[in-house]
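Left out: one protein chain. Kept in place: all the others.
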Amino acid sequence: MASHATADVGHDYTTTGLNHTKVAMWTFLGSDCLLFGAMISTYLLYRTRTAAGPTPHEIYDIPYTSVSSFVLLMSSLTMVLALAAIQRGDNRGSRVWLLATAFLGMTFIGGQIYEFTTFVEEGLTMSTSPFGSAFFMLTGFHGAHVTVGILMLLSLVGLSLSGKLNQEDSLKVEMIGLYWHFVDIVWIIIFTVVYLIPTE
Amino acid sequence: MSHAAGHGAEMAEAPRAEEELHHHPGPRTYVWIAVILSIITALEVAIYYIPSLSGLLVPFLLAFSAVKFVLVVGYFMHLKFDSPLFKRLFVTGLVLAAIVFFIVLATFFFGAEHPGLTG
Partner (left out) sequence: MAVAAYRQRGLFARPTATSGAKSWFTTVDHKKIGILYGATALFFFVVGGLEAVFVRLQLAQPNGEVLSNDLYNQFFTMHGVTMIFLVVMPMGVALMNYFIPLMIGARDVAFPRLNAFSYWVFLLGGIFLYSSFFLGGAPDGGWFGYAPLSRSLPSHGMDFYSIGLQVLGIASLAGAINFAVTIINMRAPGMTLLRMPVFIWMSLVVSFLLIFALPVLSIALFQLMFDRLFGANFFNPAMGGDPILWQHLFWVFGHPEVYILILPAMGIVSEVMPVFSRKPLFGYAAIVFAGAAIGFMGWGVWAHHMFAVGLGPVANSAFALSTMFIAVPTGVKIFNWMGTMWGGSLKFHTPMLFSIGFISMFVIGGLSGVTHAIVPHDAQQTDTYYIVAHFHYVLFGGAMFGIMSGLYYWWPKIFGYLLSEKMGKLHFWLWFIGFNMTFFPMHIVGLQGMPRRIATYPEGMGWGPLNMLMTVGAFVVALSVLVFIVNILISRSRRVEAGDDPWDGRTLEWSIPSPTPEYNFAKVPLVQARDDWWHKKYIETPAGTPAPVPTGGANGHGEDEGHDVHLPSPSYFPFVAACGLPILSYGTIYHSVIAMVAGGLVVLLGLYGWALEPQFAEGEGGSGGH
């Protein structure tokens, strides 16, 4: 009867041959560029509007922030080593590197918390000035992104410990890795634009 | 990957999934990238503190951070070796953000009729 042409496609068929989740993750990261772009430009607009409060030059501690930037940068290395490990079937290695990444991330967050509390003590809060509002929103959102990343990394470690994260599951590590590296490159921009570039 | 076996089937874009396995950087490469990133970071901080370079500070800082950005995206995020689709998805967002927000900021800093605190 009907002779409509049909196609014999397997369960994993995708039009481009690429994995759905990977396409989705890169799309999401593209959208996150707009999120951080809006916050960075708000910061650039408001960095000189300090009302009666501290100015960027007065309050930033460049050596301190350099160290925490370095920590986050190194966490990208440990992340990609975790991925390499799981891709070659080294479950224990992947756990070690995932934990290392989470630990470096937690160190970064610890550093952020210390920095924020210091700034508050020195008179800069979200309410002090538009500069304060913009600074805390940008770095706060970034910190929240890092925190979500840490939760995901620890979840992966948990999954691995219960035997559910093996070589065939490496996509999960790859996706969380992409997210983690993105959070790192946002900080690369923030470190330069917020801390290093002088605000006269 | 199983694709259509039908007569006269045409595919959209050639799948590139297999290629990434051939050009995969290994752990050694990653460590080297990390070393380069550390050196650049150290240089950034160094020139921040060198007064005689203050005129060049901003262009250098921007260039350095751009290099770090490209290294992490290209190697750690594997974009250099993956399907061009991913690059297009990400770069579209990045470039759009850069252009749109550049224009927004430009309207604050140039040509406003009643410049506020920025004029």
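Every chain is named by a letter (A and B) in the order it is written, and numbering of its residues begins at 1.
In this text, contacts are C-beta pairs under 8 Å (C-beta built on N, C-alpha and C of every residue); 3 or more make two chains touch, one makes a residue touch a chain.
What you see is a predicted model; the values in this text were computed from it and never measured.
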Omitted-chain contact residue, chosen from A:66, A:101 or A:129: A:129
Where the unshown chain meets chain A, residue by residue: 1-9, 14-16, 18, 20, 23-24, 27-28, 30-32, 34-35, 37-39, 42, 45-46, 49-51, 125-130, 132-134, 137, 155, 169
Positions on chain B where the hidden chain makes contact: 3-4, 6-12, 85, 92-93, 96, 99-100, 104, 107-108, 110-114, 116-117
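In this section, only the chains that are shown with their structure count from here on.
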Averaged-CA centre spacing for the pair chain B and chain A, given as whole angstrom: 14
Chain A partner contacts - residues on chain B that touch it in the complex: 1-7, 9, 11-17, 26-27, 30-31, 33-34, 37-38, 41, 44-45, 48, 57-58, 61-62, 64-65, 68-69, 72-73, 75-77, 83, 85-86, 89-94, 96-98, 100-101, 104-105, 108, 117-118
Complex contacts: residues of chain A adjacent to chain B: 5-10, 12-18, 22-23, 26-27, 29-34, 36-38, 40-41, 44-45, 48-49, 62-63, 66, 69-70, 73-74, 76-77, 79-81, 84, 177-178, 181-182, 184-185, 188-189, 191-193, 196-198
